[in-house]
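I have a structure here, written as structure tokens, and I will follow up with some questions on it.
Note that one protein chain is taken out, while the other chains of the complex remain in position.
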Amino acid sequence: MQANTFGKAFSISTFGESHGPAVGVVIDGCPPLVHIDESFIQKELDRRKPGQSAITTQRSEDDQVEILSGVFEGKSTGQPICMMIKNKDARSKDYGNLQHSYRPSHADFVYQAKYGIRDYRGGGRASARETAARVAAGAVAKLILKQQSIDIIAFVKQVGTLELPPDEVDYSEIEKNIVRCPNASMATKFIEAIDNARRERDSLGGTISCHINNCPVGLGEPVFDKLDADLAKAMLSIPAVKGFEIGSGFAATKMKGSTHNDEFVAKEKGIGTRTNNSGGVQGGISNGEQIYFNVAFKPVATIAQNQQTVDDQGNSIELQVKGRHDPCVVPRAVPIVEAMAALVVCDHLLRHNVYTRLASGS
Amino acid sequence: MQANTFGKAFSISTFGESHGPAVGVVIDGCPPLVHIDESFIQKELDRRKPGQSAITTQRSEDDQVEILSGVFEGKSTGQPICMMIKNKDARSKDYGNLQHSYRPSHADFVYQAKYGIRDYRGGGRASARETAARVAAGAVAKLILKQQSIDIIAFVKQVGTLELPPDEVDYSEIEKNIVRCPNASMATKFIEAIDNARRERDSLGGTISCHINNCPVGLGEPVFDKLDADLAKAMLSIPAVKGFEIGSGFAATKMKGSTHNDEFVAKEKGIGTRTNNSGGVQGGISNGEQIYFNVAFKPVATIAQNQQTVDDQGNSIELQVKGRHDPCVVPRAVPIVEAMAALVVCDHLLRHNVYTRLASGS
Amino acid sequence: MQANTFGKAFSISTFGESHGPAVGVVIDGCPPLVHIDESFIQKELDRRKPGQSAITTQRSEDDQVEILSGVFEGKSTGQPICMMIKNKDARSKDYGNLQHSYRPSHADFVYQAKYGIRDYRGGGRASARETAARVAAGAVAKLILKQQSIDIIAFVKQVGTLELPPDEVDYSEIEKNIVRCPNASMATKFIEAIDNARRERDSLGGTISCHINNCPVGLGEPVFDKLDADLAKAMLSIPAVKGFEIGSGFAATKMKGSTHNDEFVAKEKGIGTRTNNSGGVQGGISNGEQIYFNVAFKPVATIAQNQQTVDDQGNSIELQVKGRHDPCVVPRAVPIVEAMAALVVCDHLLRHNVYTRLASGS
Partner (left out) sequence: MQANTFGKAFSISTFGESHGPAVGVVIDGCPPLVHIDESFIQKELDRRKPGQSAITTQRSEDDQVEILSGVFEGKSTGQPICMMIKNKDARSKDYGNLQHSYRPSHADFVYQAKYGIRDYRGGGRASARETAARVAAGAVAKLILKQQSIDIIAFVKQVGTLELPPDEVDYSEIEKNIVRCPNASMATKFIEAIDNARRERDSLGGTISCHINNCPVGLGEPVFDKLDADLAKAMLSIPAVKGFEIGSGFAATKMKGSTHNDEFVAKEKGIGTRTNNSGGVQGGISNGEQIYFNVAFKPVATIAQNQQTVDDQGNSIELQVKGRHDPCVVPRAVPIVEAMAALVVCDHLLRHNVYTRLASGS
């Protein structure tokens, strides 16, 4: 069944393993006449690619996108868009010793148990390398959303125990620092913490916040394909994610209804809410306010320390992993969170069309 | 598009509004020869139904299930199972004043904006009454899971600011108190807090924890249909849910890899992990350990206090809601969380079959 | 998996068995604000119902539709529409002797083999009674198509060896005779042939033609969901259908390209074709010309003659079937063909919206 496919109207299927010939994606459902700005897609891939800074993995991939179909004279044709990113710096020999070992908190064991076979080189299909394909597809989704003035901006809000104060978000700072923090001084602290973790041969977790601005009223569908439900699935499908909360999130559990309720008020653009504990989504449908949510990332499972584990026969072994890796995944995960959010919003934008045209025609 | 349908192999479609003739569900994909224990389905519905205790809404519905198809001589036939629950105590006149008003933090506004029409009586399709259909379908899923010894147990872990200490979970207590807390003394405090909220014409939020025990290794599919991603979507699709976390969840963001990693060890049943920060899921696939997750519920939006809001023309109004409602939704949401979890696990159990049989035959 | 679900944008799921409590359908994806004319739905059901004339089965069902959800004050709300038709005249005892027998050319054997269980009463799920649910859903689809002036008209073109000459189609005659033939004198001959077959305790096959008029250019999607491919699937999913051909159909195999090609010409409404061997569909997409296709029905499998067959142990037996049945299914199948065609066209009409709005907005 289609486990590698996401979205119903704007539907993507990713393929590829970390050390195979390529990773890629097929978009089935891109509307025609969208200007496909290849340089924008490449720029998005560059934000995710390895080796981009001192605090990321040193695997060297230029992650060059090749568009194989669905684009003619710079525009989408309504036909499937296949984009391929070749794997170049795949040092599979680094992973030879993993053929019979199960790295702690990695997917090695479960893939082997489920399928009876796995491509163990560099994590195979479970590698975060697969997310390059998502970022490429997400870039196309962003191009569609931009036509509607919908913006999606994610940033690093927390690294380990360090957290950005809520009122210090300056979007223009995000891409100025290698940790993608919207505050320059906090960025310095985040980078220091990640550096320390690497020196200790350890890794850190963190939180990414994402804002969706200018989303129109009416996206999302009751009852199962709620906009926030689809965002939750999208985020939990990203490797290393352990949690998702929208609007007031887990803090809502401690609030009272009289405080939590978002009073409706008349605004210039139409009806809106005074507060936004709902996070821009009510009853699963966008209400025109800012959509914002948090995504929790666990510390990277691959660490340079020796670890106890078992081999595929169940024997205890001590494992040392030689592959290249990030000491903290959140800076590179920012474009991935944005891509998945863009895919969800674009999917619901298209889905919404199904109904509105006929309604207006009736 | 199929927004009211959930699950790919064990697929359900719910229908019905709060004050229409009935709510119900069609299961398309139930395997044949499952003993369909109607009394068990009814018992699950009774756990969710309104009016079951002093701390829930006093709407009186007996929520009697009628099986319309797909069952022959007590067994599933492999054909669609339709279950219907008639609405009886629907006092629509209570809601007449809502025709032109948008209740704060309710779905009234977004439904009207999206569809240009809404059944405003009792919240219509956005009412939690729809979840009765999910509980009925979830009960069938549980019957299938029971055959495989998979157990799903949810309970109330937090009400407002009161939280159950992690090591005080006694499953046998859960159904002994009206708040579904697995600890008797904490239950008393939860009930008192809810009673206070009601007296104050206010409402409370809370957290439900869910445990999935004896789940076999190998359920869940990379890369989008990860077991935890599907659980996240399932939970966020429940009305009033604002957050989801699995295993170490948001706490993982503050941990280091060396502490967070779950070391593999040989266990009697096979390979397992020493700790379980993963929450029983790695790389999106169950690893044989306990699956556990938390679900955050906001305080109920309907409160008996007067509230400021607008009408459908954008005029400011003061609103008083007369309908019956729960001051805290979590006690009745426990069977809903279990049902949605059962639907996800059952779906993946069936999906897993697709692959394994051929693999073993090869 | 969803074997009982049809359509991607306008999606229906049917449920129910011949002798269970009810048959019915859930429409997931009906746009809002469609006027749901219940009397029209009933009229369509009346065209299909048993006992409507001397040449159909004498099972007496009034096939009264009950709308359980998704309609408010006479209009669709965008929420799932569930329609239920109760079974009333279910004489299950007529079928008691079929519990262990496999009727020739019926589905008894394959259901038992596939599922290990079957509801043998009246054919259970394999009974054409399930098509009542399709007709109800198709009626809603027709209401949507009517808004766009799209008409769907089917009629009986052939009964046994008697065939209507191609140029004698008068739509206004179709519902004036019990055999639904668009030509009065041919209708008389068809009825006589069916009467003869019944007297001989035998049954006849036949062909239904269907015309889709005023279909706009652009419905249907390459490459798999071609409009004609979806029509073919829709028709072959009707019980007793053995073949489908569109436009020139099987006759095309004997033609040359120079004769078969449909020359484009300027017409008042825009670009059209001089001839219409394509049957209104080119490259899987409607071209604005009339869509027309033929559907081949085999003779009814249930006949009153004694037949040789086997029981579920493989023993040879002589079988006499007592149940009520039609000697020729085509007159009652006309509304079923129309319903399935309407579902396909409506689905593609909604699907087309996904793309066009954004395209025009770009």
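When the chains are written out, they are named A, B and C in that same order, and each has its own residue count from 1.
Methods note: a contact is a pair of C-beta atoms (placed from the backbone, for glycine too) under 8 Å apart; a residue touches a chain by one contact, two chains touch by 3 or more.
Please read all numbers here as calculations on a predicted model, not as lab measurements.
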| item | value |
| --- | --- |
| Residue in contact with the excluded chain [from C:Asn97, C:Gln148 or C:Thr207] | C:Thr207 |
| Which residue of A:Gly24, A:Pro50, A:Pro104 or A:Gly257 touches the chain not shown here | A:Gly24 |
| Touching residues (missing chain, whole complex) on chain C | 1-6, 8-9, 14, 102, 104-107, 109-111, 113-116, 125-126, 130, 158, 160-161, 197, 202-207, 217-218, 220-226, 228-237, 239, 242-250, 252-266, 270-271, 273, 277-279, 282-287, 294, 296-303, 305, 307-310, 314-316, 351-352, 354-355, 359 |
| Contact set of chain A toward the excluded chain (per top definition) | 1-5, 8-9, 11, 13-17, 20-24, 26, 28-29, 32-33, 66-70, 72, 75-82, 84, 114-119, 124-125 |
| Residue ranges of chain B at the interface with the undisplayed chain | 1, 9, 29, 31-35, 78-79, 144, 147-148, 222, 349-351, 353-359, 361-362 |
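In this text, only the chains that are shown with their structure count from here on.
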| item | value |
| --- | --- |
| Self-contact between copies chain A and chain C, residue sets same or different by half | same |
| Copy-to-copy rotation for chain A and chain B - C-alpha atoms, rounded to a multiple of 5° | 180 |
| By mean Cα position, the chain sitting nearest the middle | B |
| Chain B and chain C: spacing of chain centres that average the CA atoms, whole Å | 38 |
| Between chain C and chain A, distance of the C-alpha-averaged centres to the nearest whole Å | 45 |
| Residue list for chain C, restricted to those that touch at least two other chains | 1, 9, 29, 32-33, 78-79 |
